[in-house]
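What you see is part of a larger complex, with each chain still in position.
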């Protein structure tokens, strides 16, 4: 089997007429409502059965060359788009595209199957809401509460007293630890571990003595948590993830971290214990934030940046070391080790 | 559901009198032994039913303002503490606090339930010690040995010939690979993978040829391993984690690494193949240590540091790139690429 581009989710589904799409999602249609769409594609990969979108003016030139049957555009691009074929005009094409993907997925994916799989192990002391789906081999412990229409994937473990909100979905193989809770309309991807112990020990003469972690994890509504991401339980009070937070894969959130509303973090980011991140922040991939800091609302951290101090002003902050061809890097890195000395030498020259 | 601070582990349990606490943990009680404690809290979050502690002199000012019913303090703070309410005096308040959390957890959490869950799949050729608890859907293969009072969580896989020491607990969904062993009183969190193959290939004209990894992983006593942490099996001999080592979440330990006694590593740290780390080291979060190095005992690596050379002297070593507001970072990073040239220019000026 060689790697070929098979997009089951898009290309193998029945096509739809643009009129159906407009009926579902709104927008002003310029051009043929009878045109049938078989897939969603970027401008440069689109074919005559594709719908595409122009969200970033940077790609405007592609409008002239795309083979897309229809392009979603903003009002300022309407004329240019209509000149080349069908167009849907909407104030925010990217947002329209997002809603289109949701509508598309709902059409093409199997519907949830309410019910408890025969192989799942559900405590008689757990409470299941209406329309709940519990997958094969899932374990739901005593005192757990699963909200209405929630879906618990295969091999998940929802420990004692944990709470899953309405319409929240746990993909296969998620652990939601005892006493932890996630709100409504959440999505947790495979391998995520919510509620493992925070990392706390007291040193003693005979080695480290464990500090039992007595808090939980509290997660708000509309939160997405990526694959293999970990969120530790608090030491005494809870680790808190507010409404609308989006966490990518393999993120590490240590105990007692607090992440504000609608903050998004890209893959492999890590936040050490007790740090408080504000609302509407973005944290780039592989960024690290050390413990006990306060980051205000509206801070944007570039990828691969290590944040070692609190940030009290909104803005963009960066810190990746500039990479280079290896021999240049070696020379510069060697000099870097003498940088403060170099400054002294400049100072001495200035004094002459 | 909005994120609210619910600490099931602490606040919803029956309160205890200070006299009970002293009876269990020792310490000199100043003030009312009949005072009832409902939770453990930091000084600044404590209320009239809380016990708190003052371990770091930096927080001494909070002693005057805390609402805690009782504060654990060192002898030097006894007078100041007693002036404001009950106090427990002990030489090491932080250690006392750690023991208090253990006692508290033992009181408030369900007791282990010895026995093998009906859904677990235990080979008749595995050996189970006394009082062992095997959770739902766990798999224990032939030749595995589970020590007395050990607890194997739901969905764990203990492969053939693997050994779990007495009183060790695997949280749900841990893989302990064939032939690997962990000692007594260990704790492994969910998603940890112990004994996946080390990463070894020989290049050939037709691509990489796998080097089968023939060693195992050997882990000592009193070791804690965090969620989604990986420890690879050795290529020929074993990867070794000595007694008392504490590993946080999402750590990567490559094949044939050796970690000395009582060394602690914070989340997302990574150690490449065959590196040897001494005893009593601390490795900060997201620090990387490249392969084939030797780090002596008593070395402390700051967070987000990349260690590229062996370290032969105890001490603190650091290396995160200093982050800045983005426009400053851009200017400085651009200059950094010409740093060795800048040094040449300074040299030239000095020669004038």
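When the chains are written out, they are named A and B in that same order, and each has its own residue count from 1.
In the analysis below, contacts are C-beta pairs under 8 Å (C-beta built on N, C-alpha and C of every residue); 3 or more make two chains touch, one makes a residue touch a chain.
Please read all numbers here as calculations on a predicted model, not as lab measurements.
K.L.:
Start from the 2 shown copies and tell me what the total comes to for the whole assembly.
P.N.:
Here the complete homo-oligomer in the file comprises 3 chains.
Keep in mind that, in the parts below, only the chains that are shown with their structure count from here on.
K.L.:
Could you say what rotation angle superposes chain A on its sequence twin chain B, using C-alpha positions and rounding to the nearest 5°?
P.N.:
120
K.L.:
On a C-alpha centroid basis, what's the spacing between chain A and chain B, in Å?
P.N.:
26
K.L.:
Could you pull out which chain B residues touch chain A in their complex?
P.N.:
That would be residues 1-10, 39-42, 45, 92, 94-95, 97-99, 101-102, 104-105, 108, 110, 119, 135-137, 153-155, 171-173, 187, 189-191, 222, 224, 226-228, 243-244, 246, 248-250, 261-262, 264, 266-268, 285-286, 303-304, 320-326, 329-330, 333-334, 336-340, 342-343, 346, 349-350 of chain B.
K.L.:
Along chain A, where are the residues that touch chain B in the complex?
P.N.:
121, 137, 139, 155, 157, 159-161, 163, 165, 173, 175, 177-179, 181, 183-184, 191, 193, 196-197, 199-204, 207-216, 218-221, 228, 230, 232, 234-238, 240-243, 250, 252, 254, 268, 270, 272, 288, 290, 301-302, 305-308, 315-322, 324, 328, 331-332, 334-336, 338-339, 342, 345-346, 349
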